[in-house]
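Handing you a structure now.
What you see is the complex with one protein chain gone and the rest in place.
Up next is subunit A:
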Amino acid sequence: MISKENDTMTQWIDVCAADALEPDDVIRFDHEGQTFAVYRTSDDAYCATDGLCTHEQVHLADGYLEGRIIECPKHNGRFDIMTGAAKGAPACIDLATYPVKVADERVLIGLG
């Protein structure tokens, strides 16, 4: 499912059913050769970042989410999932973030 928002170039790409992602959970989402991590926080906010750690390129979806911090499974680098900011060594390069919305019980990520 691809739809265009009015007046913007953002493409909303279907990720999964809204209830496929539990509160306090993260999943990996691959699209056109890029990989993303899509999060649902314990207070039901959805957000998305690049899927690979900026330190050594492992999938952050295999990491541990606590509050709004995702911890990399490999060397414990930490990122704020809302801003993408690197929050703990050895991660020091920020992640890109992407808008996420829920419509018709589907989670959509805004790309482009």
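Observations, loosely collected:
Assume contacts are C-beta pairs under 8 Å (C-beta built on N, C-alpha and C of every residue); 3 or more make two chains touch, one makes a residue touch a chain; residues count from 1.
By definition in this document, contacts and distances are computed from a predicted model.
Protein name for the hidden chain, per its UniProt entry and selected from "Cytochrome C", "FAD-dependent oxidoreductase", "Phosphate transport system permease protein PstA" or "Dihydroorotate dehydrogenase": "FAD-dependent oxidoreductase". Across A:13, A:72 or A:95, the residue that sits in touch with the chain not pictured is A:72. When the whole complex is considered, the residue among A:55, A:68 or A:106 that touches the unshown chain is A:55. Remark: the residues of subunit A touching the chain excluded from display are 55, 58-59, 62-64, 71-76, 89-90, 92.
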